[in-house]
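The other protein chains are all here in position, but one chain of the complex has been omitted.
Naming follows writing order (A and B), and every chain is counted from residue 1.
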Amino acid sequence: MKESKNLFDRISEQVSRGLAQNTSRRGLFGLLGAGIVGMSSIPLLPVARAAGTGQPQASDLQESGDDQSCDYWRYCSIDGFLCTCCGGSVNTCPPGTEMSPITWIGTCKNPEDGKSYIVSYNDCCGKSGCGNCLCNTNEGDRPMYVPAKSNDINWCLGTQSSVYHCSTAIVVGMAFE
Amino acid sequence: MNRMFQGFVFGCIIASSSVTNADFKPEPIGIIETLPEQYPDHWIMAQDLSFFHMLEGAVRVIDPSEETTGDQYKGQMTSSFIAVFEHSKVRNEHYVIESFFSRGGRGGKRTDLVTIYDPTSLSVSDEIEIPAKRLTGMPKGTQAALIGEEERFLGIYNFTPAQSVSIVDLEKRVFVNEVATEGCGFVIPNGARSFSSICGDGSFLTSNLDASGALTSSTRTETMFDPVGDPVFETPIAYDDNAYFLSFSGKLLPVNIGEKQISAGDWLSLATTEDEKSWRPGGITPMTSDTNGNVYVLMHPDGGEGTHKNGGSEVWVYDLEKKKRTNRIELKNWSLVVGTSGTGKNKFLLATNTDMAIDVYELPTANYARTLTGAGSTPFVIDGLN
Partner (left out) sequence: MPGVDNPQRAHVNYILNCQGCHGPEGSGSADGDVPRMKDFLGNFLNVEGGREFLIRVPGVASAPLSDTAIAELLNWTLHTQSPDQIPEDFLPYNESDVIQWRRKTLGDVAHERERLIVRMR
């Protein structure tokens, strides 16, 4: 069996191998597989969508890649549905949701400039799960007894509603070199 | 024309049968099935977290020895919002620790409950309201635990992000109090009336309760592992007086969880040769055990930073009695979750594959037997009941 980057890559891989024929248990994975296959068919954009749609972005941050894909650089340790696929963006929540003020913070390397940036993975809350673009990457993720470094926790905390909808990846600083 | 002919033949058959209107007995309406008071020990409780629809989780009772989905499926308990399941052997009760929202998916008032199910009828026999602050997240066996040999108390880990454990008295059916465990989390039972929590600096905190469930004393150990360099997964295997924790690098740490004192033993390595050192444990539920002291760990090759939830292509078996790795089981499918059930002839290793179906392997041969497809959309935890 070939080793792959993460479990959802693997699911996608299986779907593309034709497991979709087995329709009796395809409910979830038909959906998930379709999402991932659909995502990978989108050509890589030269600049992240966030920049193009007038969303706030850290000053002078040069980015490339597809921010609706799990392998986008900011998502090096994200667990959940990408807000970029749910009506939000990398750093904004979808309409009618509420951004959690409490979250965990990771560090990702931006391939554009080779520098490491600090990413705050604030969750958007108050609507049931978005269901699109499920990702699970775990660079620097640690078990839940190290909460400041754990993406397994539902971070819809300190919000009116603790129902999880999707996750953002907000660049809040540069790592100390 | 053809259909008319079939109808004619069918009519003749009925007419020729011995049943008459006078002595026909209709089938009774309204009968509800029940389950045996003690389930066969190879049955499993498959916990579907329903990751895509978190308010719609379920715990399913499944017989993995049967051939068809219909025969495998015995019943279900609904479990709302990434719930936690516990079973008390002493009390023969099921517990679902769950959350409800007065406005459903958009929130509203949150109510956290310990819902008590009767295993025979699978109906709710009681509810105990607890503070609406239990940790919600990916499932870990230690989010809640029965405390003490009498299993009188149930501890539930809270995270707001302030950390504490809610204590429920299962005999009196009430929430008793909240024990602060700041800096530490999870509930690992030990001793007559105490539990330990794992702390962010790699130490352990033990909280001792009195007969009413109130905190009497607590003790904190020295650091026993490196929570950043080589952390241990949240859920240990309990065997003898030890809790065996699995580290990201693939070593077991025996922690003697005595009531008075906690001490760590020497690390045990799952890898036996140099070639095996690049293999790492990983998954959503990466480790389980059986009643004979065998530990089963999901392993993947070429592991490294960030691969600890990847699942694996093999399950490695470590015998805690012999203190050695005894087997490498090559799985039929890449899997993310492992569990075991049963004893003797009906003993199984179960693995949720990436299709979210559960592959059943017979133990001790580890021969693949069948795949269970009726366990829901995301069965992230599989519990045997022994």
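Here, contacts are C-beta pairs under 8 Å (C-beta built on N, C-alpha and C of every residue); 3 or more make two chains touch, one makes a residue touch a chain.
Being a predicted model, the structure only gives us computed values, none of them experimental.
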Next on the checklist: What shown chains come into contact with the chain that's not displayed?
Outcome noted: A, B
Next on the checklist: Tell me which of B:111, B:160 or B:177 is the one touching the absent chain.
Outcome noted: B:160
Checklist entry - Which of these, B:83, B:199, B:295 or B:338, touches the one chain of the complex that we don't see? => result B:199
Checklist outcome for this item: Even though one chain is not shown, chain B touches it at residues 160-163, 180, 182-184, 199-201, 205, 218, 220, 227-228
Checklist entry - When the complex is taken as a whole, what residues of chain A touch the one chain not shown? => result 101-105, 107, 118, 120, 146-148, 157-160, 172-176
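We take it that only the chains that are shown with their structure count from here on.
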Item to check | Contacting residues of chain A [partner chain B, same complex] | outcome: 1, 3-4, 6-7, 10-11, 14, 19, 22, 24-25, 27-29, 31, 76-77, 79, 102, 125-129, 131, 134, 136-149, 152-154, 157-158, 160-164
Next on the checklist: Please output the residues of chain B touching chain A within their complex, sorted ascending.
Outcome noted: 51-55, 81-82, 99, 101, 104-108, 110, 135-138, 140, 159-161, 163, 184-186, 197-200, 227-228, 231-234, 300-302, 305-311, 313, 334, 336, 354-357, 373, 377-378
